[in-house]
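Omission of a single protein chain aside, the complex is shown with its protein chains in their original locations.
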Amino acid sequence: MKRSGLVLIVSILLVYIFLIGPLVIIGFSGFNESEFLDFPPKVYSFRWFFRIFESDMFVSAFQTSLLISVLGATGALLVGLPAAYSLSRTRAKWRRSVLSLFMSPVIVPGVVLGFALLKHVVIALDIEVWTGMVMGHMLIMLPYVIRVIVSSLSNVPIEIEEAAVSLGCSNTHAFLIVVLPNIRSGILAACLLAFITSLNDGPVTIFLTGPGVTTLPIQMLSYVEYYFDPTVSALSVLLMLLTVAIMIVIESTMGLSFFTKK
Amino acid sequence: MKRSGLVLIVSILLVYIFLIGPLVIIGFSGFNESEFLDFPPKVYSFRWFFRIFESDMFVSAFQTSLLISVLGATGALLVGLPAAYSLSRTRAKWRRSVLSLFMSPVIVPGVVLGFALLKHVVIALDIEVWTGMVMGHMLIMLPYVIRVIVSSLSNVPIEIEEAAVSLGCSNTHAFLIVVLPNIRSGILAACLLAFITSLNDGPVTIFLTGPGVTTLPIQMLSYVEYYFDPTVSALSVLLMLLTVAIMIVIESTMGLSFFTKK
Amino acid sequence: MEFLKLQNLTAAYDQEIVLKKMNLEVKQGELLSLLGSSGCGKTTTLRIVSGFLKQREGSVFLEGQEISKTHPSERGFGYVFQNYALFPHLNVEDNVGFGLKQRKVGREEINKKVFEMLDMVDLAAFAGKRPLELSGGQRQRVALARALAISPRLLLMDEPLSNLDAALRIKMRMEIRRIQQEHNISALYVTHDQEECFSISDRVAVMNEGLIEQLGTPEEIYSSPATSFVARFVGFENFIHGILENRGKKLWFAVEKGGISIPISESSIPDKSSVVLALRPDGLELRASESRKKGIPGKVKVATYLGKGYRHLVETELGELIADTKDEVFAAHTNVILIPNSESIILLPIKNE
Partner (left out) sequence: MEFLKLQNLTAAYDQEIVLKKMNLEVKQGELLSLLGSSGCGKTTTLRIVSGFLKQREGSVFLEGQEISKTHPSERGFGYVFQNYALFPHLNVEDNVGFGLKQRKVGREEINKKVFEMLDMVDLAAFAGKRPLELSGGQRQRVALARALAISPRLLLMDEPLSNLDAALRIKMRMEIRRIQQEHNISALYVTHDQEECFSISDRVAVMNEGLIEQLGTPEEIYSSPATSFVARFVGFENFIHGILENRGKKLWFAVEKGGISIPISESSIPDKSSVVLALRPDGLELRASESRKKGIPGKVKVATYLGKGYRHLVETELGELIADTKDEVFAAHTNVILIPNSESIILLPIKNE
């Protein structure tokens, strides 16, 4: 039986147009020789891509972004892994439900979080800009890390730990030599997902930037306030390619179902 | 067997401190009579909450936010529902995988999306600020709407549609009188989730604001550039309360597992 | 004229062919079962008859009329799903009345018919309940009532009992059989359970790899399986390869290894053919090796208790054979003689594979 009528085909098309359309346009614009928008472009070039790498401001912002994301991800993993483990093995429902509420990606508006961190932690405790930024990003990543690792742990039945214990392992030893090797890909996915979330973050970061510490998205924001050339389009293309590449890595390690689950 | 050793307890505590700590501090600061940070506050008051409602700028920004979110959610639902349905019933793997890639919440950096919309749609096609803003928010919400409805549809076995058809319904009729009533709570959850995502969005919106069209988070951003009193803390408290309330509604309609799934 | 006729049905998912030019006829008032393990094409057949799946080739006729192009909603067949597929948002009464409502039957009449159906499945007291409030067996009965409420021309059932526990399954299959017989309903029933299938069917089609291996009454299939596949399905566990030999008056089944011969009562298979001899575990008599009786010598590997008797795994020159006894048990490592009961023997032609 043919289930997909005209309505369905149209709606799928609309989704593609809405979701992919802007990205296609931005792509064309990044490769456009001209500084103005003519669609489709008359002459294609890599001109604006070279411009990015010539510009000190973008290169150093990217380096900052990278460093902050890596440090933040490491911190989030160190705190998140044991938390995810105990969360996935606990029987106490209330603990699970409270934590899971905070695991939801939208519970804390980024603007609120950034503001809170700036005013009450960074300024109040007189913390360095760098430290504050890393802390902020660790906070953004923590929910992602925990959620992905919890989901990965749900595929490791508790019985294999018990099997290891019954064969002579201590509990900790069983975790290290039996659980950990089986959630390696989950941990990788968690880090990568957290990494791109952090890399692309705007609202939290905007509060925490300080002299010399600016991430790429924030730099892009301030760039377009003054210039209006396709450099940012080209940069967007690169950023998207990086994101897509990472997503494909996650998809191939964790399986397709990873993104369709919810 | 006691599985949670000292390490686990410490890590759970850290997670709570990291995730909830800033929110607790912001809460105290919102209720603090004084304009300066003294923790815990010496005198509590609702002073800053009243200030919000006295300020025209916040009230109108909130109205704008609300209107944009509602319109965007409606649009996202109209496009997303049929798309989600055909996505959940299709057997073609490639279509599923391509779409699911775009369903991932981080694939398109908000800054990139906002920039693309501004430069290539709003400016290029000379669209009104309002229209652009609603379109932008629809775009933010679409992935959430589709994912939640797909997940909700996965609990409605295709057999109940076939049962309806075998009893004399046309395909469309079966969808309307058998499928739709069973995903009502999923649709509600999808709309609410999309709504708060849109309400709290910063990076996309920041590009699309124009004269007279500013959302609450953006207004907060520009407020803290000039003032540094606890009004924004108080507003953050309200925004968080709203978010938590909506989350609790979703949790009670869709069940606890909704947030722990991924 | 046949009531339902399937002609040269061929079906495939993507590149994989799951039905190969299948032919089948169901008589009016008959319950015909499709029996086979998963992937044999039984559910595919049912889905083609229901119209939810399009065949690649072939036709479906109902009372002589081709219905291959009729939309499933217009075939007027009742369908009972494995997962019941009740409408979760409707109560039992509305579930059962759903089909009649679609047919724009008057409310009075719907009400009357619904309660007649609910009485039939003994659930009149549950009319106001939602499906989630019912037990598995009750849901199954509601699904049956719902399918029967539209007075279907044909009832299709896809493993309707497989989600129930053993005791309930036995009870429900008697119930389904009773209702089907009392109302003279023509039905196509899909299952993988041999006993369930036998207990409920007028005729059985044993399917394997998209083909019907054997079609017949349960008694025919149980006592004279036509192929090794069917034999295995109905409890034959010992299969011995050998040659049929006509030595004077008697027919003998001869195995090269060990020079063992077994007398055969009769067979339509030509002399000197290669055949497979099949025996159920209770068709092999076990004797202590001192008994000097003629038979297959062997050594017990394991003996296990089944409740109704003992099962022995016996190592012989012909391979491992399984033999059941009623009361006597032979311990592991005992030397024994296995005597085939010539009445229980079945000879099967060797299939070229």
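We just call them A, B and C in the order they show up, numbering each chain from 1.
The rule is simple: a residue touches a chain if its C-beta (ideal position, glycine included) is under 8 Å from a C-beta of that chain, and two chains touch if they have at least 3 such contacts.
Predicted model, so just to flag it, every value in this text is computed and none were measured.
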Kindly state which of the options C:F126, C:F198 or C:F330 is in contact with the chain not pictured. C:F198
Among C:V49, C:V234 or C:V276, the residue in touch with the chain that has been omitted: C:V234
Missing-chain contact, candidates C:K54, C:K112, C:R178 or C:K294, resolves to C:R178
Had the left-out chain been drawn, it would touch chain A at residues 157, 159-160, 162-170, 178, 181-182
Residues in chain C touching the chain absent from view: 173-174, 177-178, 181, 194-195, 198-200, 218-219, 222, 234-235, 301-302, 304-308, 311, 313, 332
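By definition in this document, only the chains that are shown with their structure count from here on.
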Specify the chain most distant from chain B by Cα centroid. C
Dist(centroid_CA(chain B), centroid_CA(chain C)) in Å evaluates to 53
Chain centre separation (chain A, chain B; CA means) in Å: 17
Taking each residue of chain B in turn, which ones touch at least two of the other chains? 165
Residues of chain C that touch two or more other chains: which are they? 52, 72
